[in-house]
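Removed: one protein chain of the complex. Kept in place: all other protein chains.
Going in written order, the chains are labelled A and B, and every chain counts its residues from 1.
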Amino acid sequence: MYAVKRQMVMAAVGAMVMLVSSICFGSGIPDRITINSIQKYYDGVDFNHAAHINNLKDCGLCHHHTTGAQVSDPNCVRCHKNSGAQAVVSCKGCHSSTPFSPEELKRQKDQHPPIYHMDKVGLKGAYHLGCVGCHQKMGAPTGCEDCHKRNDSGNGIFHSGTYAPKTPGKAKSSHH
Amino acid sequence: MIDRRDFLKGCLACSVTAASISVVGKDAFAAGSFEGYPDAMGVLVDLTRCVGCRSCEAACNNEQKLPDPDLPFDDQSVFKEERRTTDKAYTVVNKYEIADKDTLFRKMQCNHCNEPACLTSCFVNAYTKTKEGAVIYNSKVCVGCRNCMIACPFNIPAYSYSSPTNPLIKKCIFCYDTRLKNGRPPACVEICPQQVMTFGHRSDLLAIGHERIKNDPAKYVNKVYGEKEVGGTSWMYLSSVDFDKVGLDNHMQNEPIISNVKDFLGMVPMVLSIWPALFTGIHLLATKNKGEHGDHDHEEGDQQ
Partner (left out) sequence: MKQYLTSNSDVQIVDSLRTDNDRGRRWTLMEKLFMGLTLQQYIAQAIRNPFNWFLALIFAIGFPVIIGRFIFGLEWATGGPQSNAWGLFLGFGLFGMVPLSSSGFQMGSAVEVFGRHDMEPLERLGILNGILGYFFAVIFLMVDLGQPWRLPYPMVVSWGPASVLFLVAWHVATYLSVQAAEMSTPFFEWMGWPAGRTVIKKMALGLAVAGIILSTLHQGALGALSSYAPGKIHPLWYSSSFQWLYFFVSSLPGGLCMVIVVSTIVIKTMAWRCDDNFKLNLDKLHISLAKGASMGLFTYFVIRMVGVAHDNKWAYLATGWGTWWMFEIGVGVILSMILLTVGARNKNLTLIRLGAWTTILGVILNRLNVYLITFNWKHGEIEIPPWREFMITITIYCVYIATYRFILYRWPVLFRWKTKYGEYTVLDAKTGAKPAVSEL
């Protein structure tokens, strides 16, 4: 009786595991992602996820170990050698969009033990450091507006576009 | 005729007063080394991340309500020459071409020293180092002597020379009024796409900086610039090349700038105490034999 019950539970768990894996490695993966949760001076990015997957094949190049890929960074290996896939894989799931808010700083300070993930970049940093670094290596576009168009308020603070200085003077020589 | 004895008594009184002032004075001048406020915030600038987009310059201009720039902030032609901070730009990014290495960019702004030279050189005490770590400036008392510009080891303070009636020192104040005192990071840190700048408690940032070096010793020069320089600064730098190559003086003294004048300032109360008695004594020796006509003034007008 007890043994039968146990087998049923195991079967159920097995089915669950297979289901989750299939989400990670196939059907549940979005082809296009609109990255717009922190847009302010630029429009959102229409990100072609499928094209990146096709080009790179290795999810771990962008997603750490969270997709279940093999961990290679020796520093991460120390703890995450056998961590496997995680429920949360998207960047914004872990990387805070307000990394320097008083609450976030406090959380970092109070974590025990205080040595892990203490230098975790914010969401914007995660996107750009991840994308731009690789784009540079792969010869992909690296200009700001190659990925996202600057909007009106962006032009405003950059004094560019319609907000450009009226008489574009020469770069004034600084006094040295 | 002068009553010399009265004068000498006066001298002695002066010496005693000066000596007693000197006790107070010397303590004040010889204050021990200051490690910075315990909860002071700071920023760690990782030069390996900067791509020279100048967003920080744009954000600073906007936050501090500075005058419109001569060129748009996305204009890369400014990198042709090395710039410095001015009264119209509290932060500027410079480009450094490194032989055999990638190009590096470095943002410069006030480094918010623990013991700022601007503060200690100011004769009207216009500067304050706040407990949050910012070095702020009181424009109400500034006389405009510009000694802070002479003293700043990083050449940061600028002066709005163009104003005839109210010229003032202009420099980065860590967005103290609008952000830092409410616990928020400065505008440049917030806008930076590459998170070149990490905002946090200075002590934590030091740990992070050394940790980054330890985790990737091939990438970084083994030094957190600003940890020790001129007594430590709130803004610190990590670099992949020698700091001299990105415009930061790698031979900066580790003692705060004030320590260069401490010896001299310490001598002041001694001179005030010793000189009166010493020179009055010399006078007595020098004029001893002249006795009665020690009052040398033998020309006419004195004979009333």
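FYI, a residue touches a chain if its C-beta (ideal position, glycine included) is under 8 Å from a C-beta of that chain, and two chains touch if they have at least 3 such contacts.
In this text, all values refer to a predicted model and were calculated from it rather than measured experimentally.
Engineer: Which listed residue (B:Cys53, B:Cys142 or B:Leu238) would be found touching the missing chain in the intact complex?
Structural biologist: Residue touching the chain left out of view: B:Cys142.
Engineer: Contacts of chain B with the missing chain: which residues?
Structural biologist: Spelled out for chain B, the touching residues are 2-4, 7, 10-11, 25, 28-29, 84-87, 117, 120-126, 138, 141-147, 149-151, 153, 155, 158-159, 161-168, 249, 251-253, 257-258, 260-261, 263-265, 267-268, 271-272, 275-276, 279-280, 282-283, 286-287, 290, 294, 296-297, 299-304.
In this text, only the chains that are shown with their structure count from here on.
Engineer: Where the centres are mean C-alpha positions, what is the separation of chain A from chain B, in Å?
Structural biologist: Chain centroid spacing, chain A to chain B, equals 40 Å.
Engineer: Write out the stretch or stretches of chain B touching chain A in their complex.
Structural biologist: Going by the criterion above, the answer is residues 49, 51, 53, 55, 58-59, 61-62, 68-75, 77-78, 80-84, 86, 183-185, 189-195, 198-201, 204, 207-208, 211-212, 215.
Engineer: Considering only the defined contacts, which chain A positions touch chain B in the complex?
Structural biologist: Its residues touching chain B are 41, 75, 99-102, 105, 108-109, 118-119, 121-122, 124-125, 127-129, 132, 142, 144, 157-160, 163-165, 168-176.
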